[in-house]
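Only a single protein chain was left out; the remaining protein chains are all shown in position.
Residue numbering begins at 1 within each chain, and the chains themselves are lettered A and B in the order written.
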Amino acid sequence: MSTGSPSILRSFSPAYTEDVAQQRALLAEIDTSCRGTLLLFFGAAVVWLLIGTVFGLTASLKLHWPNFLADTAWLTFGRVRPAHLNAVAFGFASNAALAVSLWLLCRLCRVPLMHAWVANIAGVAWNLGVAIGIAGILAGDSTGIEWLEIPGYASPLLFVSYALIAIWGVITFRFRRERRLYVSQWYLLAALFCFPWLYSVAQILLILEPVRGVVQAAVNWWFGHNVLGLWFTPIGIAAIYYFIPKVLGVPVYKYSLSLIGFWSLALFYNWNGMHHLVGGPLPAWLITVSIVASVMMTIPVVTVGLNHHFTMWGHFHKLKHSPVLRFMVFGGMSYTVTSLHGVLLSLRSVSEVTHFTHSTVAHAHTGMYAFFTMVMFGAIYYIVPRITQLAWPSARLIRIHFWASALGILLYIVPLAIGGTLQGMAMINPDVPFLAPDKYSVVTMTLPYLKVRSVSGFIILVGHLAFATSFVWIVARWLKAARHRQASPTTSHV
Amino acid sequence: MNQTRDHNMAATTGGVEDLAPADPREHIEPTEAERPLSLWFVTFLCVCFGWGGYYMQRYSADYGALSYDENAGLGGAKTNVVKQVDPYVLGRRLFESVCARCHQPDGQGVAGQYPPLVGSEWVLAPGPARLIRIVLDGLQGPITVKGVAYNNNMTPHRDALTDAQIAAVLTYLRTQKDWGHNAAPVTPEEVAAIRSKTKDRAALGAWTAAELLALPEHEPAP
Partner (left out) sequence: MNYAPLVFLGVFLTLASSWVGLVLAPQLQLGRQQEVKVEETSEVYPPVRPGLAQRGMEVYKANGCIYCHSQQVRPPGFGADIERNWGQRRTVARDYLHDKPVMLGTMRTGPDLTNIGVRQTSIQWHLQHLYDPQITSKGSIMPPFRFLFEKRKIGAKPSPDALALPREFAPEPGYEIVPKPEAKALVQYLLSLKANVPLPEAE
């Protein structure tokens, strides 16, 4: 039954000596138990994805068309841009992250989702918090702290929601039936454990009882970078570690690489934060320690990259047939690219040029979109048919989604990274004026790249519309089928 | 219903059953294989750690709270030195970053708001006494430039610019070839002399055109 996996399967766990059919029945039961909660989270994620994409496109247009929608206070660039960030990070990405983590933990712990109502309340609270928060940002109540803009009257909702999920996660884990820990579980537990700590420290030391002066910047970027490094990255990597071997039916290449990859990420990633402040008003040792940690990130990145790559080795032809694999491999490769780019950007000699430029925006989108979002898309495409027992209605829509997102994000990242670097080179050359409308100046030379970025935003929006259409379509079909079953309850399975 | 489902499965999955609902073809849960670490990889790890330790101890100065320069104590430090620059270049940079915000990068000013510098009799006056005063302590009220009346305020730059900087930017304005200017350059000493002579001016407010016109064009010798 196993498709030619060449090496030793770990079989000291009872689960593997069970009847395979029994295992499949358990997986089906787990999937069904998750359904309502996951559809809630995924539905919210889709809504936030569309809202966030529109905000992002609006912000992008404003940068080269400053009069666009300029006369309403709530749409000014300085409010739309953080609204975009929070909608995609805490709206789309976090909903997807929570849902995928829940499902992966259930599957890997071999327990169905128990007390789903806890997770559902958490989901409602989370989305309510994000919605109020973003409305607050647009109304002018931003906290002024990057990645923590959501005003204080909304953040308690997020915190309560998160606490519920974390408690639920610990309980599920405590009652797991599978004693052995698969690599994805390490990453998921780390993420679920770290995020509330990061968030509460940031809220306390920056908003409730702000620390004095520039220490705020240190806390800000310890928090901000760790949202990427200890919340989104582990969940993305956990997903890749699950889905690639799962879809291919082969084991992960090397267990020791999994171990080293995880622990080096845990050790080094959270020391990176001060690389956002190279050249800034902090003592030299603090900046240096973050640069060292950033360069040491090559260890987990190379390790995980090798592990994923060699797991795929000999199976690359399957990319032609499997959309999930396409998203996962695109995401995995982007993870390697974004991390190596990040290593480069943290060096003082490179930061001198690239800091404060659009190339850092390109870097952020390589990580959040090309890596994390694409992995989440792949996960959603795998999970939804299993929890609804329906197939996706249209292969074409999925193809449109993948190619629009992939080509769109490449068109976003590559020109902007190049343009941003050139912008930086102009900025550190005092003989290039900052703004001179008819000459080569720092501001005017960025315009073509900013326009290309807006074009890429339209392409990405098309992909997201295709995705949303698929999602609404499959949920509609599921609702119809559910009504059918209620009317005539003769079919056996749910 | 089943037939539609199979058809859809085939359409969306094209053979690899990742998008299909849970069915007999789904592979069992993923596992990890055991393989030893390669020597290349271990070497790579050692190189990384070695570099990290070296960089950390070299660029942390004394780990002090007030030590901002990572190159301190290393000899031949590249930071904390502003390269010496040709005064004309310095003047052009200052013009672009300071003056151009009002007088515009082309020096033509904004109609009715900020007077032009190109061809301005105030800029090209044989002696720079009035011009230096304008830059040091600002200008307010009505002024006629090239026959056109203006009435605005110019920012004082006494605290913002040094004597060398003021001399450089005024020299740039007075000798700008693209504007056809060919007046005498301004030296930092001239600026310093007027700066000390007018050191109490700030309390009296910015100069007016009338006050300046009452002064001689050339600064009398002390």
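Here, a residue touches a chain if its C-beta (ideal position, glycine included) is under 8 Å from a C-beta of that chain, and two chains touch if they have at least 3 such contacts.
Computed from a predicted model, the values in this text were never measured in an experiment.
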| item | value |
| --- | --- |
| Absent-chain contact - pick from A:Leu40, A:Val130, A:Ile145 or A:Ile460 | A:Ile145 |
| Hidden partner chain, touching residue among B:Gly52, B:Pro87, B:Pro128 or B:Pro156 | B:Pro156 |
| Residue of A:Leu26, A:Val160, A:Met333 or A:Ala436 touching the missing chain in the full complex | A:Ala436 |
| Residue of A:Met274, A:Ile400, A:Leu422 or A:Leu461 touching the missing chain in the full complex | A:Met274 |
| Where the missing chain touches subunit A, by residue | 62-64, 66-67, 70-73, 76-79, 81-82, 140-146, 173, 179, 181, 186, 189-190, 193-194, 197-198, 201, 205-206, 210-220, 222, 226, 230, 263, 266-267, 270-271, 273-274, 276-277, 279-283, 286, 289-290, 348, 352, 355-358, 360-361, 427-430, 434-438, 442-444, 446-447 |
| Absent-chain interface as seen on subunit B, which is shown | 65-69, 78-83, 85, 93-94, 97-98, 101-102, 104, 110-113, 152-157, 159-160 |
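The rule is short, and it goes like this: only the chains that are shown with their structure count from here on.
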| item | value |
| --- | --- |
| Subunit A partner contacts - residues on subunit B that touch it in the complex | 5, 8-9, 11-16, 18-22, 24, 26-37, 41, 44-45, 48-49, 51-52, 55-56, 59-61, 63-70, 72, 89, 92-93, 96-97, 100, 105-106 |
| Sites on subunit A touched by subunit B in the complex | 1-3, 7-10, 15-16, 20, 23-24, 27-28, 31, 107-108, 182-183, 241-243, 245-249, 251-258, 260, 281-285, 287-289, 291-292, 295-296, 298-299, 302-303, 306, 318, 320-325, 348, 381-382, 385-386, 388-395, 398, 430-431, 433-439 |
